[in-house]
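So the structure is just underneath, and the comments pick up after that.
The full complex has more chains than appear here; those shown keep their coordinates.
Chain lettering (A and B) follows the sequence in which the chains are written, and residue indices restart at 1 in each chain.
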Amino acid sequence: MSRIRAAIVGGSGYTGGELARLLLFHPEVEITQVASGSRAGQFLHSVHPNLRKLTGIRFCRPEDLMPCDVLFLCLPHGASAGMMEHYRTLAPRVIDLSADFRLRSSTLYQRWYGGEHPATHLLGEAVYGLPELHRAELSEATLVSGTGCMATASILGLAPLYRAGLVNEQMPLVVEAKIGSSAAGAAPGASSHHPDRSGAVRSFQPTGHRHSAELIQELGVLRGQPDGLTQSVAFSATAVELVRGILVTAHVFLNEQIDEKVLWRVYREAYGREPFIRIVKERSGVYRYPEPKILAGSNFCDIGFELDAAQRRVVVMAALDNLMKGAAGNAVQAMNCMFGLDETAGLLFPGLHPV
Amino acid sequence: MAQCPECAADITLESNAMVGEIIYCPDCNAELEILNVEQPEVGLAPQVEEDWGE
């Protein structure tokens, strides 16, 4: 079989570069083009120095994109929705890593993103590209949305509890995400200036964070609440000293008194056969719970939990690399699903230790 | 004494303050426009939302 021809738009950014790295080594894919408005003509390695000596590809201009089998969009929020009709003429399958097609409902979109969605007629077609929850739909999909990096960790961490009906939805769901600097993309600015960003433990948007909407949508689906979870969701994010990586700590309250073995069973049943999810909960050692740093470059989402039986409370921890399982890696996994490939193709790097 | 419309801090206008002048709230750093000098009053100046993270 000939290789899948893939192209990338927004290839000079961080998710674009990560996709290029992954697809270069993907056994079934050939990169045909990588577009960049600002770097057209330059070699990929002028922006992504890790790719030096590995490829001679140069960035093309976005307007020079040619038809291909699958097109990855790695543009800022808002940049792809208006152009989506055009992009779909270029490829029968499009994967958009931005937030533009993550929400099914234009109402939910409007509430969290403000303003009308520029292409509401496409919302119904797009699939939320999380293989663990939407594997079957992905095999048929032609328009797939990437997933929010903190949302991915939160949803994967919490899904088993919601699906099992264990959560007391009268009580709030509190989710605290700790996140590295690469999540904000490649454009420099005052908030990413090293002397100020270094060593930061910085709250941004303690309330009203947009990733909440994805939790509300996806956990809602699991609860049979198609208009979104009705439970109170308190999501906050704190930037920490880290380039890649997210750790989400979620506090949920339970309907009933259970013991920890129930949690083990629920998580094992949900994820025992998932190639990219690992349950991490150890009684000894240094790495007892999910730790994002050892996931840099890997597509794993590591998930742990701890029961506070007295308070009928579970603390769930989920870690991933925001550029991998939180963006490009997950997009490749979704692509593998769409094309019926082995889901792990091109995603075998296990992560480093120490690091 | 004027009040910051954002955080209700007391804002003392300087003697040479002029209507339309932009000043800052000492507490919440809101950009404030002086609306009245005799009966001190300030309003929030229109502010472009900067991107400052994620």
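Of note:
In the analysis below, a contact is a pair of C-beta atoms (placed from the backbone, for glycine too) under 8 Å apart; a residue touches a chain by one contact, two chains touch by 3 or more.
Treat the numbers as computed from the prediction; the structure is a model and nothing was measured.
Although just one copy of each chain is shown, the whole complex contains the chain kinds in the amounts A x4, B x2.
Convention: only the chains that are shown with their structure count from here on.
With centres defined as mean CA coordinates, chain B is found 40 Å away from chain A.
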